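The complex appears here without one of its protein chains, the remainder shown in place.
Letters A and B mark the chains as written, and numbering starts fresh at 1 in each.
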Amino acid sequence: MPVGQQQNHHQVPTYPPPESEDEESWLWSQIKAEARRDAESEPALASYLYATILSHPSLARSLSFHLANKLCSSTLLSTLLYDLFLGSLSAQPSVRAATVADLLAARHRDPACSCFSHCLLNYKGFLAVQAHRVAHLLWLQQRQPLALALQSRVADVFAVDIHPAARLGRGLLLDHATGVVIGETAVVGNNVSILHHVTLGGTGKAVGDRHPKIGDGVLIGAGATILGNVRIGEGAKIGAGSVVLIDVPPRTTAVGNPARLVGGKEKPARHE
Amino acid sequence: MPVGQQQNHHQVPTYPPPESEDEESWLWSQIKAEARRDAESEPALASYLYATILSHPSLARSLSFHLANKLCSSTLLSTLLYDLFLGSLSAQPSVRAATVADLLAARHRDPACSCFSHCLLNYKGFLAVQAHRVAHLLWLQQRQPLALALQSRVADVFAVDIHPAARLGRGLLLDHATGVVIGETAVVGNNVSILHHVTLGGTGKAVGDRHPKIGDGVLIGAGATILGNVRIGEGAKIGAGSVVLIDVPPRTTAVGNPARLVGGKEKPARHE
Partner (left out) sequence: MPVGQQQNHHQVPTYPPPESEDEESWLWSQIKAEARRDAESEPALASYLYATILSHPSLARSLSFHLANKLCSSTLLSTLLYDLFLGSLSAQPSVRAATVADLLAARHRDPACSCFSHCLLNYKGFLAVQAHRVAHLLWLQQRQPLALALQSRVADVFAVDIHPAARLGRGLLLDHATGVVIGETAVVGNNVSILHHVTLGGTGKAVGDRHPKIGDGVLIGAGATILGNVRIGEGAKIGAGSVVLIDVPPRTTAVGNPARLVGGKEKPARHE
(Lines give C-alpha, C1' and ligand atoms only; values in the text may rest on other atoms or scores of the structure.)
Protein backbone atom coordinates (compact mmCIF):
# COMPACT_ATOMS: atom_id res chain seq x y z
CA MET A 1 0.00 0.00 0.00
CA PRO A 2 1.43 3.40 -0.96
CA VAL A 3 2.77 5.42 1.95
CA GLY A 4 0.61 8.45 1.22
CA GLN A 5 -2.58 6.45 1.17
CA GLN A 6 -2.00 4.81 4.54
CA GLN A 7 -1.03 8.14 6.06
CA ASN A 8 -4.38 9.51 5.01
CA HIS A 9 -6.18 6.72 6.82
CA HIS A 10 -4.27 6.71 10.10
CA GLN A 11 -2.76 10.19 10.39
CA VAL A 12 0.52 8.51 11.32
CA PRO A 13 3.52 7.63 9.17
CA THR A 14 3.61 4.06 7.95
CA TYR A 15 6.06 1.51 9.26
CA PRO A 16 8.10 -0.46 8.60
CA PRO A 17 9.61 1.88 6.05
CA PRO A 18 9.82 0.95 2.38
CA GLU A 19 12.72 -1.44 1.89
CA SER A 20 14.24 0.82 -0.73
CA GLU A 21 15.00 3.45 1.91
CA ASP A 22 17.58 3.33 4.63
CA GLU A 23 15.71 2.43 7.82
CA GLU A 24 17.71 4.64 10.18
CA SER A 25 17.44 7.69 7.88
CA TRP A 26 13.73 7.12 7.41
CA LEU A 27 13.10 6.85 11.15
CA TRP A 28 15.17 9.94 11.90
CA SER A 29 13.22 11.96 9.32
CA GLN A 30 9.96 10.80 10.95
CA ILE A 31 11.23 11.83 14.38
CA LYS A 32 12.24 15.27 13.16
CA ALA A 33 8.86 15.76 11.46
CA GLU A 34 7.08 14.82 14.71
CA ALA A 35 9.28 17.18 16.71
CA ARG A 36 8.65 20.06 14.30
CA ARG A 37 4.89 19.45 14.51
CA ASP A 38 4.99 19.36 18.34
CA ALA A 39 7.23 22.42 18.60
CA GLU A 40 4.74 24.37 16.52
CA SER A 41 1.68 23.25 18.44
CA GLU A 42 3.30 23.56 21.89
CA PRO A 43 5.59 26.61 22.26
CA ALA A 44 6.39 25.56 25.86
CA LEU A 45 8.26 22.56 24.43
CA ALA A 46 9.89 24.28 21.45
CA SER A 47 13.29 24.96 22.98
CA TYR A 48 13.38 21.48 24.56
CA LEU A 49 12.55 19.84 21.21
CA TYR A 50 15.09 21.99 19.42
CA ALA A 51 17.83 21.14 21.93
CA THR A 52 17.13 17.40 22.05
CA ILE A 53 16.08 16.63 18.47
CA LEU A 54 15.90 19.40 15.88
CA SER A 55 19.39 20.79 16.37
CA HIS A 56 21.02 17.40 15.75
CA PRO A 57 22.08 15.99 12.38
CA SER A 58 21.43 12.32 13.28
CA LEU A 59 19.54 9.98 15.59
CA ALA A 60 22.83 8.93 17.17
CA ARG A 61 23.67 12.53 18.12
CA SER A 62 20.17 13.27 19.38
CA LEU A 63 20.08 10.12 21.50
CA SER A 64 23.61 10.72 22.85
CA PHE A 65 22.69 14.28 23.84
CA HIS A 66 19.43 13.22 25.51
CA LEU A 67 20.98 10.29 27.41
CA ALA A 68 23.92 12.42 28.53
CA ASN A 69 21.53 15.05 29.92
CA LYS A 70 19.41 12.46 31.71
CA LEU A 71 22.33 10.54 33.21
CA CYS A 72 24.86 13.25 34.02
CA SER A 73 25.63 14.24 37.60
CA SER A 74 27.91 16.66 39.36
CA THR A 75 30.68 14.06 39.12
CA LEU A 76 29.86 12.35 35.79
CA LEU A 77 29.70 15.29 33.42
CA SER A 78 27.33 15.39 30.47
CA THR A 79 30.20 16.12 28.08
CA LEU A 80 31.96 12.90 29.11
CA LEU A 81 28.75 10.90 28.71
CA TYR A 82 27.91 12.50 25.36
CA ASP A 83 31.33 11.62 23.94
CA LEU A 84 31.02 8.11 25.33
CA PHE A 85 27.58 7.45 23.82
CA LEU A 86 28.34 9.08 20.49
CA GLY A 87 31.66 7.28 20.18
CA SER A 88 30.00 3.91 20.77
CA LEU A 89 27.05 4.56 18.47
CA SER A 90 29.26 5.95 15.70
CA ALA A 91 31.60 2.97 15.80
CA GLN A 92 28.88 0.32 15.96
CA PRO A 93 26.24 0.23 13.21
CA SER A 94 24.74 -2.86 14.88
CA VAL A 95 24.02 -0.85 18.04
CA ARG A 96 22.35 1.87 15.98
CA ALA A 97 20.31 -0.80 14.20
CA ALA A 98 19.20 -2.18 17.56
CA THR A 99 18.08 1.32 18.60
CA VAL A 100 16.01 1.58 15.43
CA ALA A 101 14.49 -1.86 16.07
CA ASP A 102 13.62 -0.84 19.66
CA LEU A 103 11.84 2.32 18.44
CA LEU A 104 9.83 0.30 15.92
CA ALA A 105 9.00 -2.27 18.63
CA ALA A 106 7.57 0.37 20.98
CA ARG A 107 5.47 1.80 18.17
CA HIS A 108 4.21 -1.63 17.08
CA ARG A 109 3.65 -3.32 20.41
CA ASP A 110 2.67 -0.54 22.88
CA PRO A 111 -0.87 0.74 22.22
CA ALA A 112 -0.04 3.92 24.19
CA CYS A 113 2.92 4.80 21.90
CA SER A 114 1.64 7.03 19.14
CA CYS A 115 4.89 8.48 17.80
CA PHE A 116 8.57 7.64 17.67
CA SER A 117 9.73 10.89 19.22
CA HIS A 118 7.57 10.18 22.29
CA CYS A 119 9.47 6.93 22.80
CA LEU A 120 12.86 8.54 22.15
CA LEU A 121 12.21 11.39 24.58
CA ASN A 122 10.01 9.86 27.27
CA TYR A 123 10.29 6.08 27.58
CA LYS A 124 12.72 5.33 30.36
CA GLY A 125 12.75 1.65 29.41
CA PHE A 126 13.93 2.56 25.92
CA LEU A 127 16.56 4.93 27.27
CA ALA A 128 17.80 2.44 29.88
CA VAL A 129 18.26 -0.21 27.18
CA GLN A 130 20.22 2.17 24.92
CA ALA A 131 22.50 3.08 27.83
CA HIS A 132 22.92 -0.61 28.56
CA ARG A 133 24.05 -1.30 25.00
CA VAL A 134 26.87 1.21 25.48
CA ALA A 135 27.71 -0.16 28.94
CA HIS A 136 27.85 -3.65 27.41
CA LEU A 137 30.35 -2.48 24.78
CA LEU A 138 32.48 -0.97 27.56
CA TRP A 139 32.28 -4.26 29.47
CA LEU A 140 33.48 -6.21 26.43
CA GLN A 141 36.36 -3.71 26.08
CA GLN A 142 37.48 -4.51 29.65
CA ARG A 143 36.35 -1.07 30.83
CA GLN A 144 34.39 -2.56 33.74
CA PRO A 145 34.60 0.40 36.16
CA LEU A 146 33.05 2.77 33.61
CA ALA A 147 30.44 0.18 32.59
CA LEU A 148 29.45 -0.29 36.25
CA ALA A 149 29.31 3.48 36.86
CA LEU A 150 26.93 3.77 33.91
CA GLN A 151 24.78 0.88 35.18
CA SER A 152 24.57 2.63 38.53
CA ARG A 153 23.45 5.95 37.04
CA VAL A 154 20.76 4.17 35.02
CA ALA A 155 19.58 2.40 38.19
CA ASP A 156 19.38 5.75 40.01
CA VAL A 157 17.76 7.76 37.23
CA PHE A 158 15.42 5.19 35.66
CA ALA A 159 15.09 2.56 38.43
CA VAL A 160 16.18 -0.05 35.87
CA ASP A 161 19.13 -2.24 36.84
CA ILE A 162 20.72 -4.17 33.96
CA HIS A 163 24.15 -5.65 34.57
CA PRO A 164 26.51 -4.50 31.80
CA ALA A 165 27.53 -8.09 31.06
CA ALA A 166 23.93 -9.13 30.27
CA ARG A 167 23.31 -9.75 26.56
CA LEU A 168 20.17 -8.19 25.09
CA GLY A 169 18.73 -8.65 21.59
CA ARG A 170 17.14 -6.04 19.37
CA GLY A 171 13.50 -5.01 19.04
CA LEU A 172 13.23 -4.98 22.83
CA LEU A 173 10.30 -3.27 24.55
CA LEU A 174 10.72 -2.44 28.26
CA ASP A 175 7.28 -0.99 28.97
CA HIS A 176 7.02 1.36 32.00
CA ALA A 177 10.28 -0.26 33.11
CA THR A 178 10.40 0.76 36.80
CA GLY A 179 12.05 -1.94 38.87
CA VAL A 180 13.32 -4.14 36.05
CA VAL A 181 16.41 -6.13 37.16
CA ILE A 182 18.46 -8.20 34.71
CA GLY A 183 21.44 -10.13 36.06
CA GLU A 184 25.00 -10.57 34.89
CA THR A 185 24.67 -13.81 32.92
CA ALA A 186 21.15 -13.26 31.55
CA VAL A 187 20.56 -13.44 27.80
CA VAL A 188 17.50 -11.90 26.14
CA GLY A 189 16.62 -12.67 22.51
CA ASN A 190 15.12 -10.45 19.81
CA ASN A 191 11.63 -8.90 19.84
CA VAL A 192 11.09 -9.59 23.54
CA SER A 193 8.56 -7.52 25.56
CA ILE A 194 9.27 -7.04 29.25
CA LEU A 195 6.86 -5.21 31.52
CA HIS A 196 7.78 -3.30 34.69
CA HIS A 197 9.03 -4.98 37.92
CA VAL A 198 10.33 -7.99 35.98
CA THR A 199 13.35 -9.77 37.43
CA LEU A 200 15.72 -12.01 35.49
CA GLY A 201 17.72 -13.01 38.54
CA GLY A 202 19.74 -15.69 40.27
CA THR A 203 18.50 -18.13 42.89
CA GLY A 204 21.24 -17.08 45.29
CA LYS A 205 22.54 -20.64 45.38
CA ALA A 206 24.75 -20.59 42.29
CA VAL A 207 27.77 -18.70 40.97
CA GLY A 208 28.91 -18.46 37.35
CA ASP A 209 26.20 -18.80 34.67
CA ARG A 210 23.21 -18.33 36.96
CA HIS A 211 20.58 -16.18 35.18
CA PRO A 212 17.71 -16.87 32.74
CA LYS A 213 17.95 -17.26 28.97
CA ILE A 214 14.97 -15.67 27.21
CA GLY A 215 14.11 -16.74 23.66
CA ASP A 216 12.96 -14.57 20.74
CA GLY A 217 9.49 -13.09 20.88
CA VAL A 218 8.84 -13.85 24.55
CA LEU A 219 6.35 -11.69 26.50
CA ILE A 220 7.02 -11.29 30.24
CA GLY A 221 4.15 -9.77 32.25
CA ALA A 222 4.39 -7.15 34.98
CA GLY A 223 6.08 -8.27 38.18
CA ALA A 224 7.14 -11.67 36.88
CA THR A 225 10.24 -13.08 38.58
CA ILE A 226 12.33 -15.58 36.63
CA LEU A 227 15.17 -17.06 38.65
CA GLY A 228 18.13 -19.27 37.84
CA ASN A 229 19.73 -20.51 34.65
CA VAL A 230 16.40 -21.54 33.13
CA ARG A 231 15.40 -21.36 29.49
CA ILE A 232 12.23 -19.57 28.33
CA GLY A 233 11.52 -20.84 24.82
CA GLU A 234 10.75 -18.59 21.87
CA GLY A 235 7.28 -17.12 21.78
CA ALA A 236 6.50 -18.18 25.36
CA LYS A 237 4.35 -15.98 27.59
CA ILE A 238 4.99 -15.45 31.29
CA GLY A 239 1.96 -14.22 33.23
CA ALA A 240 2.02 -11.13 35.45
CA GLY A 241 3.24 -11.86 38.96
CA SER A 242 4.54 -15.32 38.10
CA VAL A 243 7.54 -16.82 39.88
CA VAL A 244 9.31 -19.03 37.33
CA LEU A 245 11.97 -21.48 38.50
CA ILE A 246 11.70 -23.97 35.60
CA ASP A 247 12.26 -24.12 31.86
CA VAL A 248 9.27 -23.00 29.79
CA PRO A 249 8.95 -24.62 26.33
CA PRO A 250 8.50 -22.49 23.19
CA ARG A 251 5.06 -20.96 22.56
CA THR A 252 3.90 -22.02 26.02
CA THR A 253 2.25 -19.90 28.71
CA ALA A 254 3.39 -20.07 32.34
CA VAL A 255 1.44 -18.48 35.20
CA GLY A 256 1.29 -18.52 39.00
CA ASN A 257 3.59 -18.72 41.99
CA PRO A 258 5.28 -21.10 41.53
CA ALA A 259 4.58 -20.95 37.81
CA ARG A 260 2.90 -23.87 36.06
CA LEU A 261 2.48 -24.38 32.32
CA VAL A 262 -1.05 -23.72 31.11
CA GLY A 263 -0.93 -23.72 27.32
CA GLY A 264 1.17 -24.26 24.24
CA LYS A 265 3.18 -27.14 22.87
CA GLU A 266 3.45 -29.22 26.05
CA LYS A 267 -0.08 -28.64 27.29
CA PRO A 268 -3.29 -28.17 25.29
CA ALA A 269 -3.47 -24.51 24.28
CA ARG A 270 -5.91 -22.48 26.35
CA HIS A 271 -4.52 -18.96 26.23
CA GLU A 272 -3.71 -18.55 22.58
CA MET B 1 -15.60 18.35 70.91
CA PRO B 2 -13.91 21.79 71.09
CA VAL B 3 -10.81 22.13 68.96
CA GLY B 4 -8.62 23.17 71.86
CA GLN B 5 -9.55 20.17 73.97
CA GLN B 6 -8.73 17.65 71.27
CA GLN B 7 -5.46 19.39 70.54
CA ASN B 8 -4.49 18.95 74.16
CA HIS B 9 -5.09 15.22 73.92
CA HIS B 10 -3.40 14.51 70.59
CA GLN B 11 -0.98 17.39 70.07
CA VAL B 12 -2.25 17.67 66.51
CA PRO B 13 -4.79 20.01 64.96
CA THR B 14 -8.26 18.56 64.50
CA TYR B 15 -9.65 17.64 61.14
CA PRO B 16 -11.85 17.88 59.19
CA PRO B 17 -11.94 21.62 59.74
CA PRO B 18 -15.05 23.33 61.11
CA GLU B 19 -17.57 23.64 58.32
CA SER B 20 -17.81 27.36 58.86
CA GLU B 21 -14.26 27.84 57.58
CA ASP B 22 -12.97 27.51 54.07
CA GLU B 23 -11.27 24.12 53.89
CA GLU B 24 -8.37 25.17 51.65
CA SER B 25 -7.59 28.24 53.78
CA TRP B 26 -7.79 26.23 56.96
CA LEU B 27 -5.44 23.56 55.61
CA TRP B 28 -2.96 26.15 54.34
CA SER B 29 -2.89 27.86 57.73
CA GLN B 30 -2.19 24.48 59.36
CA ILE B 31 0.65 23.80 56.93
CA LYS B 32 2.23 27.18 57.58
CA ALA B 33 1.96 26.69 61.35
CA GLU B 34 3.67 23.30 61.04
CA ALA B 35 6.42 24.77 58.85
CA ARG B 36 7.03 27.63 61.30
CA ARG B 37 7.28 25.16 64.19
CA ASP B 38 9.71 22.93 62.25
CA ALA B 39 11.83 25.86 61.04
CA GLU B 40 12.24 26.99 64.64
CA SER B 41 13.13 23.55 65.98
CA GLU B 42 15.41 22.62 63.05
CA PRO B 43 17.57 25.49 61.76
CA ALA B 44 19.06 23.18 59.10
CA LEU B 45 15.64 23.13 57.42
CA ALA B 46 14.70 26.77 57.93
CA SER B 47 15.72 28.09 54.53
CA TYR B 48 14.17 25.05 52.79
CA LEU B 49 10.87 25.53 54.65
CA TYR B 50 10.92 29.24 53.95
CA ALA B 51 11.53 28.70 50.23
CA THR B 52 8.97 25.94 49.78
CA ILE B 53 6.17 26.98 52.18
CA LEU B 54 6.55 30.10 54.30
CA SER B 55 7.39 32.52 51.48
CA HIS B 56 4.24 31.61 49.53
CA PRO B 57 0.82 33.26 49.87
CA SER B 58 -1.19 30.11 49.05
CA LEU B 59 -1.12 26.31 48.91
CA ALA B 60 -1.32 26.47 45.11
CA ARG B 61 1.84 28.60 44.90
CA SER B 62 3.73 26.49 47.43
CA LEU B 63 2.80 23.25 45.67
CA SER B 64 3.63 24.69 42.22
CA PHE B 65 7.05 25.86 43.44
CA HIS B 66 7.84 22.52 45.10
CA LEU B 67 6.71 20.39 42.13
CA ALA B 68 8.60 22.61 39.68
CA ASN B 69 11.79 22.19 41.71
CA LYS B 70 11.37 18.43 41.96
CA LEU B 71 10.53 17.90 38.30
CA CYS B 72 12.70 20.43 36.49
CA SER B 73 15.67 19.38 34.39
CA SER B 74 18.29 21.07 32.28
CA THR B 75 15.81 21.06 29.39
CA LEU B 76 12.45 21.49 31.22
CA LEU B 77 13.10 24.61 33.25
CA SER B 78 11.57 25.14 36.69
CA THR B 79 10.12 28.50 35.62
CA LEU B 80 8.17 26.82 32.81
CA LEU B 81 6.89 24.11 35.15
CA TYR B 82 5.98 26.62 37.89
CA ASP B 83 3.91 28.70 35.47
CA LEU B 84 2.27 25.55 34.15
CA PHE B 85 1.29 24.21 37.58
CA LEU B 86 0.19 27.54 38.96
CA GLY B 87 -1.83 28.35 35.85
CA SER B 88 -3.69 25.03 36.08
CA LEU B 89 -4.30 25.22 39.82
CA SER B 90 -5.41 28.87 39.65
CA ALA B 91 -7.89 28.17 36.85
CA GLN B 92 -9.34 25.00 38.36
CA PRO B 93 -10.83 25.15 41.85
CA SER B 94 -11.81 21.47 41.51
CA VAL B 95 -8.14 20.51 41.14
CA ARG B 96 -7.25 22.53 44.24
CA ALA B 97 -10.10 20.83 46.10
CA ALA B 98 -8.74 17.42 45.06
CA THR B 99 -5.31 18.41 46.41
CA VAL B 100 -6.91 19.32 49.73
CA ALA B 101 -8.81 16.02 49.80
CA ASP B 102 -5.57 14.12 49.08
CA LEU B 103 -3.77 15.85 51.97
CA LEU B 104 -6.64 15.01 54.34
CA ALA B 105 -6.63 11.41 53.07
CA ALA B 106 -2.92 10.95 53.83
CA ARG B 107 -3.41 12.35 57.33
CA HIS B 108 -6.48 10.19 58.01
CA ARG B 109 -5.45 6.91 56.45
CA ASP B 110 -1.64 6.69 56.81
CA PRO B 111 -0.62 6.02 60.42
CA ALA B 112 2.90 7.31 59.63
CA CYS B 113 1.63 10.72 58.46
CA SER B 114 1.64 13.04 61.43
CA CYS B 115 1.34 16.42 59.73
CA PHE B 116 0.11 17.91 56.48
CA SER B 117 3.38 19.64 55.63
CA HIS B 118 5.18 16.29 55.80
CA CYS B 119 2.84 14.96 53.10
CA LEU B 120 3.12 18.12 50.99
CA LEU B 121 6.92 18.14 51.12
CA ASN B 122 7.88 14.48 51.28
CA TYR B 123 5.26 12.09 49.89
CA LYS B 124 6.18 11.28 46.34
CA GLY B 125 2.84 9.55 45.80
CA PHE B 126 1.02 12.76 46.72
CA LEU B 127 3.30 14.84 44.48
CA ALA B 128 2.99 12.44 41.55
CA VAL B 129 -0.80 12.59 41.76
CA GLN B 130 -0.82 16.40 41.82
CA ALA B 131 1.45 16.48 38.76
CA HIS B 132 -0.86 13.99 37.08
CA ARG B 133 -3.88 16.20 37.66
CA VAL B 134 -2.13 18.98 35.73
CA ALA B 135 -0.98 16.55 33.02
CA HIS B 136 -4.58 15.36 32.72
CA LEU B 137 -5.81 18.92 32.17
CA LEU B 138 -3.18 19.35 29.46
CA TRP B 139 -4.30 16.09 27.85
CA LEU B 140 -7.92 17.28 27.79
CA GLN B 141 -6.73 20.55 26.19
CA GLN B 142 -5.12 18.55 23.33
CA ARG B 143 -1.66 19.42 24.64
CA GLN B 144 -0.54 15.76 24.49
CA PRO B 145 3.21 16.33 23.93
CA LEU B 146 3.51 18.46 27.07
CA ALA B 147 1.29 16.07 29.06
CA LEU B 148 3.50 13.14 28.04
CA ALA B 149 6.71 15.04 28.84
CA LEU B 150 5.32 15.69 32.32
CA GLN B 151 4.34 12.03 32.77
CA SER B 152 7.87 11.07 31.78
CA ARG B 153 9.49 13.41 34.31
CA VAL B 154 7.23 12.06 37.07
CA ALA B 155 8.18 8.51 36.08
CA ASP B 156 11.90 9.43 36.25
CA VAL B 157 11.77 11.43 39.47
CA PHE B 158 9.17 9.53 41.52
CA ALA B 159 9.12 6.11 39.78
CA VAL B 160 5.34 6.56 39.40
CA ASP B 161 3.94 6.17 35.88
CA ILE B 162 0.39 7.47 35.44
CA HIS B 163 -0.80 7.99 31.87
CA PRO B 164 -2.11 11.56 31.52
CA ALA B 165 -5.40 10.29 30.07
CA ALA B 166 -6.17 8.22 33.21
CA ARG B 167 -8.99 9.67 35.34
CA LEU B 168 -8.33 9.83 39.10
CA GLY B 169 -10.77 10.83 41.84
CA ARG B 170 -10.10 12.90 44.92
CA GLY B 171 -9.03 11.82 48.38
CA LEU B 172 -6.46 9.51 46.81
CA LEU B 173 -3.64 8.04 48.90
CA LEU B 174 -0.66 6.61 46.99
CA ASP B 175 1.38 5.30 49.89
CA HIS B 176 5.16 4.88 49.30
CA ALA B 177 4.22 4.92 45.61
CA THR B 178 7.40 3.48 44.02
CA GLY B 179 6.53 1.46 40.94
CA VAL B 180 2.85 2.39 40.64
CA VAL B 181 1.69 2.13 37.01
CA ILE B 182 -1.76 3.35 35.92
CA GLY B 183 -2.74 2.93 32.27
CA GLU B 184 -4.35 5.20 29.72
CA THR B 185 -7.99 4.15 30.10
CA ALA B 186 -7.98 3.44 33.84
CA VAL B 187 -10.51 5.21 36.08
CA VAL B 188 -10.00 5.52 39.85
CA GLY B 189 -12.85 6.69 42.11
CA ASN B 190 -12.76 8.84 45.24
CA ASN B 191 -11.10 7.96 48.54
CA VAL B 192 -9.08 5.11 47.07
CA SER B 193 -5.88 3.89 48.76
CA ILE B 194 -3.18 2.41 46.53
CA LEU B 195 0.01 0.98 47.95
CA HIS B 196 3.37 0.82 46.16
CA HIS B 197 4.10 -1.47 43.14
CA VAL B 198 0.41 -1.53 42.19
CA THR B 199 -0.40 -1.90 38.49
CA LEU B 200 -3.67 -0.91 36.85
CA GLY B 201 -2.68 -2.25 33.46
CA GLY B 202 -3.80 -3.88 30.24
CA THR B 203 -3.70 -7.58 29.40
CA GLY B 204 -1.74 -6.89 26.23
CA LYS B 205 -4.51 -8.49 24.17
CA ALA B 206 -6.81 -5.49 23.79
CA VAL B 207 -6.71 -1.98 22.41
CA GLY B 208 -9.09 0.87 23.21
CA ASP B 209 -10.73 0.81 26.68
CA ARG B 210 -8.44 -1.77 28.24
CA HIS B 211 -7.65 -0.78 31.83
CA PRO B 212 -9.35 -1.29 35.23
CA LYS B 213 -12.15 0.78 36.71
CA ILE B 214 -11.70 1.23 40.48
CA GLY B 215 -14.73 2.17 42.61
CA ASP B 216 -14.86 4.61 45.52
CA GLY B 217 -13.19 3.63 48.76
CA VAL B 218 -11.24 0.68 47.36
CA LEU B 219 -8.00 -0.40 49.08
CA ILE B 220 -5.33 -1.98 46.84
CA GLY B 221 -2.46 -3.70 48.69
CA ALA B 222 1.23 -3.54 47.88
CA GLY B 223 2.27 -5.21 44.64
CA ALA B 224 -1.25 -6.01 43.48
CA THR B 225 -1.60 -6.25 39.70
CA ILE B 226 -5.05 -5.57 38.22
CA LEU B 227 -5.22 -6.18 34.48
CA GLY B 228 -7.82 -5.54 31.81
CA ASN B 229 -11.07 -3.61 31.68
CA VAL B 230 -12.35 -5.11 34.93
CA ARG B 231 -14.48 -3.42 37.54
CA ILE B 232 -13.45 -3.30 41.22
CA GLY B 233 -16.62 -2.43 43.17
CA GLU B 234 -16.79 0.29 45.80
CA GLY B 235 -15.24 -0.56 49.14
CA ALA B 236 -13.56 -3.70 47.81
CA LYS B 237 -10.15 -4.76 49.12
CA ILE B 238 -7.42 -6.25 46.96
CA GLY B 239 -4.79 -8.18 48.89
CA ALA B 240 -1.06 -7.52 48.60
CA GLY B 241 0.55 -9.39 45.72
CA SER B 242 -2.77 -10.35 44.13
CA VAL B 243 -3.13 -10.75 40.37
CA VAL B 244 -6.69 -9.71 39.53
CA LEU B 245 -8.12 -10.51 36.10
CA ILE B 246 -11.84 -10.53 37.06
CA ASP B 247 -14.49 -8.14 38.34
CA VAL B 248 -14.59 -7.81 42.12
CA PRO B 249 -18.03 -7.00 43.61
CA PRO B 250 -18.46 -4.09 46.03
CA ARG B 251 -17.24 -4.57 49.63
CA THR B 252 -15.59 -7.86 48.68
CA THR B 253 -12.01 -8.94 49.32
CA ALA B 254 -9.90 -10.57 46.60
CA VAL B 255 -6.56 -12.26 47.30
CA GLY B 256 -4.06 -14.55 45.60
CA ASN B 257 -2.56 -15.23 42.20
CA PRO B 258 -4.86 -15.56 40.36
CA ALA B 259 -7.10 -13.68 42.77
CA ARG B 260 -10.17 -15.36 44.26
CA LEU B 261 -12.95 -13.70 46.26
CA VAL B 262 -12.74 -14.46 49.97
CA GLY B 263 -15.26 -12.22 51.70
CA GLY B 264 -17.97 -9.64 51.30
CA LYS B 265 -21.28 -9.60 49.53
CA GLU B 266 -20.74 -12.62 47.28
CA LYS B 267 -18.97 -14.82 49.78
CA PRO B 268 -19.40 -15.02 53.59
CA ALA B 269 -17.30 -12.27 55.15
CA ARG B 270 -14.09 -13.53 56.68
CA HIS B 271 -11.76 -10.57 56.50
CA GLU B 272 -13.99 -7.79 57.75
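Here, a contact is a pair of C-beta atoms (placed from the backbone, for glycine too) under 8 Å apart; a residue touches a chain by one contact, two chains touch by 3 or more.
Small disclaimer: the values here were computed from a predicted structure and weren't measured.
**Student:** Using the touch definition from the top, which of B:129, B:186, B:219 or B:232 touches the missing chain?
**Tutor:** That would be B:219, which touches the missing chain.
**Student:** Among B:25, B:122 or B:142, which one is in touch with the chain left out?
**Tutor:** Missing-chain contact among the listed residues: B:122.
**Student:** Out of B:41, B:79 or B:94, which is the one that touches the chain we can't see?
**Tutor:** In the complete complex, the chain left out is touched by residue B:41.
**Student:** Identify the residue among B:145, B:164 or B:179 that touches the chain left out of the display.
**Tutor:** Of all options in B:145, B:164 or B:179, contact with the hidden chain holds for B:179.
**Student:** Touching the hidden chain in the full complex, which residues of chain A are there? Just list them.
**Tutor:** Against the left-out chain, chain A lists 73-76, 80, 84, 143, 145-146, 148-149, 151-152, 155-156, 159, 161, 163, 178-179, 181, 183-184, 197, 199, 201-202, 204, 207, 210, 223, 225, 227, 241, 243, 257-258.
**Student:** Considering the entire assembly, which residues of chain B contact the chain that has been omitted?
**Tutor:** The missing chain touches chain B at positions 38, 41-42, 44-45, 47-48, 51-52, 69-70, 78, 111-112, 118, 121-124, 157-159, 176, 178-179, 193, 195-197, 219, 221-223, 239-242, 255-257.
The criterion applied here is as follows: only the chains that are shown with their structure count from here on.
**Student:** Using CA atom averages as chain centres, what separation in Å is found between chain A and chain B?
**Tutor:** That gives a centre separation of 29 Å.
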